[in-house]
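Have a look at the structure below, then the notes.
Left out: one protein chain. Kept in place: all the others.
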């Protein structure tokens, strides 16, 4: 087991995987922050102790909250596949420089994607960072399937 | 390979990871149960063979169904990061007792989170179980990044 963590490609994968997953998990508190500042909740128990009128107001959706939630979902749709495919990719023993290139581009893209999404940067900034991130996943999956194919 | 499954920390991780993923997967049938008992479906093909009037009624959203779906999504946002970071964490070779503490607190939190969400327990029960679960993930990610950092 110690062997695995002495392999440089695996160490690089571990580092970047931990960073992007951590970034994704922090979308939760960010959603909570927007819910509280925008006054937009999804559950009745979250607004207990308020008057009926206030409750109605607080249980409406708010565009800013929905935006963060879409950003979080997009992370799930991309960061999770990156970690899953990236783990298998790291195990196929690629060159360290090639692997680092994949991991760095993906991590950069996803951090920029979140900034572009949450602060409403004009397109195609968000679109491009999404597409490049996805191409990294596809490139790693291609390498995995061409190195190991047992159907 | 057999080596990995003889390591006690990895065995503990495997056990708790299987339990929480299984719990998450079972949110699917729970959603189906609420859809059927509450009469709230999302797809037209799910209500075929009914009169037009009935179809309209059955294709509305229902608060109980939406609640279970939010709970399921929250699981995806937390259980998946736990398993991904937990795998890397287990590979860094932590103390068994420390690792078990992480895995047990997280698993307990997520089971309680589901109960609190679905049976509408008053806050902060749901909020606390969510936050503590997230802190476990962050603690494991911190350990991973301080043990293995190759940028």
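For reference, chains read A and B in written order, and residue numbers begin at 1 within each chain.
Everything below uses one rule, namely that a contact is a pair of C-beta atoms (placed from the backbone, for glycine too) under 8 Å apart; a residue touches a chain by one contact, two chains touch by 3 or more.
Keep in mind it's a predicted model, so treat the numbers as computed, not measured.
Asker: Please identify which residue in A:19, A:65 or A:85 touches the non-displayed chain.
Answerer: Of all options in A:19, A:65 or A:85, contact with the hidden chain holds for A:85.
Asker: Return the single residue from B:76, B:105, B:118 or B:147 that touches the missing chain.
Answerer: B:76
Asker: With respect to the chain omitted from the figure, which of B:17, B:88 or B:116 is a touching residue?
Answerer: Candidates B:17, B:88 or B:116; residue touching the omitted chain: B:17.
Asker: Hey, which subunit A residues sit against the chain that's not shown?
Answerer: Residue positions of subunit A that touch the missing chain: 3-4, 7, 10, 67, 70, 73, 76-78, 80-81, 84-85, 87-88, 91-93, 120-123, 126, 130, 134, 137-138, 141, 144-145, 147-151.
Asker: Need a quick check: the contact residues on subunit B for the chain that isn't drawn.
Answerer: Residues of subunit B in touch with the missing chain: 1-2, 4-5, 8, 11-12, 14-15, 17-19, 21-22, 24-25, 27-29, 42-46, 48, 72-73, 76, 80, 83-84, 87.
Here is the rule we go by: only the chains that are shown with their structure count from here on.
Asker: Can you give the whole-Å distance between the Cα centres of subunit A and subunit B?
Answerer: Going by mean C-alpha positions, subunit A sits 17 Å from subunit B.
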